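Notes follow once the structure below has been shown.
Only one protein chain is missing from this complex, and each of the others stays in its spot.
Per-chain residue numbering starts at 1, and chain names A and B are given in the order in which the chains are listed.
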Amino acid sequence: MIASTLSQLSMRAEDALLPVAIALPVGAMLLALCLGGRWTERIAVAFMPIGVSIAGAVAYVVWRDQRPLVYFIGGWAPPLGVAIRADGVAAAMLLTSALIASAAGLFACDVFRVKPGEKENRAHLGFWTLLLAIWAALNCVFVGWDLFSIYVGLEMLTFAAVPLVCLKGQKETFVAAMRYLLFALLGSVLYLLGATLVYAAYGSLDIGILAQKIQPEAAAWIALGAMTAGLLAKTALFPLHIWLPPAHAGAAPPASAILSALVVKGSFFVVVRLWLTLAPVQMSEAPAELLAILGSVAIFAGSVLALRQERLKLMIAYSTVAQIGYLFLMFPLAIGQHPWASAAWSGGALQAISHAFAKAAMFLSAGLIVDVVGHDRLSGLRGLGRLAPQPVLIFALAGMSLMGLPPSGGFNAKWLLMSASVQSGHWALALVMAVGGLLTAAYLYRVIAPALAPAENAPAESASTPTPKASSRGAALSLALALAAILLGFAPPELASLLAVGAPAATIERIE
Amino acid sequence: MNAVTLAGLAGAALIGMGLFGLVTHSHILRKIVAFNVIGSGVFLLFGAVARRGAASGLNADPVPQALVITGIVVAFSATALAVALLLRYFKEVGSPFLADDPGAGASQPDHERP
Partner (left out) sequence: MNDAALALSTFAYGPQTLAAALGAPLVLMLACASARLRRFGPAYLVVAPLFALAACVLASDSGPLVLDQMIYPIVLVLDPPGALLLGVTSLLWLAAGIFAASSMRDETESGAFVAFWLATLVGNIGVFMAADVASFYLFFALVSLPAYGLIVAQARMADSAGGLYVSVALLGEAFLILAFALLASATPDHSLLISDGVDALPASPWRDATIGLLIAGFGTKIGLLPLHVWMPSTYRAAPVAAAAVLSGGAVNAGVIGLVRFFPWGHAVPVWGEALVVLGMSAAFYGVAIGLTQRNPKTMLAYSSISQMGLVAATLGAGLVAGNKGAAAGAALYAAHHGLAKGGLFLAVGVLSGCGTLRMRRLTPFVGLLALSLAGLPFSGGVIAKLAIKQPLGDGLLGALSTLSAIATTLLMLHFLRRVAALAEPRVSNPGWALITPMFAMIAASIMAPTAYYFAIENHRLVSLDAALFWESLWPILVGALIAAAARRWLERLPALPEGDVGAFAARPFGLFARGGAAADRGEIILRRWPVAAGALMVVAIMISGMGVLKP
C-alpha cells in the first residue's frame, strides 16, 4: 500500500491549482472580514480576476491533458489522506461559478457599495464576504473527492447562502431565510448520517475507493438514500422546493442571481457524483428513474406555478424550480456503458451551465426592470420595451436559452438529452422536455408580450416625471451573461471534449 | 451486548427522537434543539464506528474522531447561525413559529419603490 501511495505522490505543479482554488477565496473572505469598510468591496473585486484565472487554468489543463487534476492534501494519498480532484465537469462548473459570481458581484457594486460619507452597515460588509464564502464553498464542493470534505463545503455553502437571502432586512425575507435554514439543516444532518453509515460499512469516504468497494446491500442503500434526500432538500427538487421561491425572489437581484444560478447546482453536483460516479450501475438504475420522475413533476409543477405568479421575481424563482427538474432528467440516461450515456452526461452538464448563465442574467435583468418601473408586478409591464429596451432584450435572450430555442446552450443541452432519451427508449422523457419547453415559453410570454406591446398612457406620464434609467454597467453585465448562455449554442467541440473528461464511462475504464 | 453496540443503538435512538422532534415541533427553538439532538446521535454513531475500527483494522480508528470534531464545529456554527437568525426573526415577525399557515402569504415580497 505504501508503495502505491508513493507512486501516486508524483504530483505535478498544475495539480496545486486545486487547493489554491479553495484556499484563496477563503483567505480573501477572512481578509475582507477583518479589514471591513470599503475594503470588503475592494478585496472582493480584486479577487475576481484571480478567481476566474484559476478556474480558467484548471479547465485548460484538464482539457489539454484529457485527464482529471488530482491533488493529495499534505502529500498523503487515500485511503490515508484526502484527495481533491477536478474532472471535466467539475472544471467547467468552477469556471461557470467564477464567471457568474464575478458578474453578479460587479453588478452589486451599485447596490452594496459604501457611499462616501455613509456609514458601513451589515449589508455592505455581509454581501462581499458572503460572496467570497459562496465562491470558496462551491469550489470546495466541485473539486471535493471525499464525502466529508464535500459535507464541509455544502455546510459552508448553506451558511453563506442563508444570510444572503435576508440581507435586505425586510420581514418577509427573514421568514424565507428561516425556512431555508431549517430545511437545509435537516438536509445536511441526513447527509452526515449517510456519510457515517458509508464509513461504517466500507471504511473510507474517498469517492474513488468507494466506487470500487460499494455493493448493493442494505447499508449502502440506506446511506445513499439518506444522503440523496438531504441533497435534494438543498437542491429544491420537487416536492422539496417550497423554501426556494420566497428565498430566491426576496433577495436583492445579484444575490438572487447567485442563489438561483449557482448555489442549487452545488448540491445537485453531489447527487450526480453519488449516483453516476460512486454507486454501481445495477444499484443506480431504479433510483435514477425515481429522480427523473421527480424531475418531470418538477418541470410541470414549477412551470404551472410560474404561470400563476403575479410577480416577476417569484415567477423567475418558480422557473428555477422547473429548470432544476430538467437537470434530473439526465440520471436514467447517463448511467451505464451505453452509447448514449456520454451524450446524456454532456447534456446534463451543459443544462446546468447554461441554466446558470441564463438564470443569472434573468434575475439581474429583473433587477433592472424593477429599477425602471419601480415595482415587479407582471400586470404593470406594458410598454416596457419602449421604456427600457435593454432589460427586455436581456430577459428575452435568457428566456431563449431556458426555452431551449436555438442558438443557445439550453438548446444544445435539450438536443443531447432528447437524443439520448430517444435512443435509450425513454420516450416519456423526450415528451416531458418538449412539453416543458412549451410551458416555459408560456410563462416567459407573460413578460415579453406586454413589454413589446405599445404603452397605454406612457407619453403623458413620462413627460411629467423623467423615468429612471437602468444602470448601463448593470445592463452590460447582465447582457454579457445572457450572451454567454446564447453563445454556448455555438460552443466549440473542445467544450464537449472537456466535459467528457472523467465522465462515468471513462471512470470505469480507468479503474479496470 | 457490548459497549459499541450500545453506543450505536443509543445514537440511533437519538437520531430518531431528534427527527421526530424536528418534524413535529412548531417552535423554531425546539427545532434547533432537535437538530442538535440528531447531530449528537450521528456523532455517537461515528464514535461507535471508530471503536469498531472500520478502516485500518486498528483497535480504534482515528479518522472518525477527526471527523467528529470537525462535525461538532460545523454543528456549533449552524446552531449559532440559526439562533442568531431566530432572534432577528422574532424581532421582525413577532412570533417564534414558522409562518406556514395557509393565510400567512408573507412570502410575496413587494418591491415597491419608496
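In the analysis below, contacts are C-beta pairs under 8 Å (C-beta built on N, C-alpha and C of every residue); 3 or more make two chains touch, one makes a residue touch a chain.
Since we're looking at a predicted model, the values are computed, not measured.
Chemist: Based on the whole complex, identify which of A:T129, A:T228 or A:Q323 touches the chain you can't see.
Modeler: Result: among the candidates, A:T228 touches the missing chain.
Chemist: Given the contact definition stated above, which residue among A:A136, A:A430 or A:V447 touches the chain not shown here?
Modeler: Going through A:A136, A:A430 or A:V447 one by one, A:A430 is the residue touching the chain not shown.
Chemist: For a quick check of understanding: of A:F183, A:Y202 or A:F363, which residue touches the chain that isn't displayed?
Modeler: A:F183
Chemist: For the chain left off this view, which of A:A21, A:L192, A:L305 or A:A360 is in contact with it?
Modeler: Candidates A:A21, A:L192, A:L305 or A:A360; residue touching the omitted chain: A:L305.
Chemist: List the subunit A residues touching the unshown chain?
Modeler: With respect to the unshown chain, the touching residues of subunit A are 179, 182-183, 186-187, 190, 216-218, 220-222, 224-226, 228-230, 232-233, 239-240, 242-243, 283, 286-287, 290, 294, 301, 304-305, 307-308, 385, 389, 404-407, 412, 414-415, 418-419, 422-423, 430-431, 434-435, 437-438, 441-442, 445, 449, 452-454, 456, 490-493, 495-496.
Chemist: Can you name the residues of subunit B that touch the chain not displayed here?
Modeler: With respect to the unshown chain, the touching residues of subunit B are 19, 22-24, 26, 98, 100-102, 107.
Here is the rule we use: only the chains that are shown with their structure count from here on.
Chemist: State, to the nearest whole Å, the distance from the C-alpha centre of subunit A to the C-alpha centre of subunit B.
Modeler: Computed value for the inter-centroid distance: 25 Å.
Chemist: Help me check something: in the complex, which residues belonging to subunit B touch subunit A?
Modeler: Touching subunit A: residues 15, 18, 22, 28, 31, 35, 38-39, 42, 45-46, 49, 52, 54-56, 61, 63-64, 67, 70-71, 74, 77-78, 81-82, 85-86, 88-89, 92-93, 98-100, 104, 106-113 of subunit B.
Chemist: Can you list the subunit A residues touching subunit B in their complex?
Modeler: 79, 148, 151-152, 155, 158-159, 162-163, 166, 170-179, 181-182, 185-186, 188-189, 192-193, 196-197, 199-204, 245-246, 249-250, 311, 313-314, 370, 374-376
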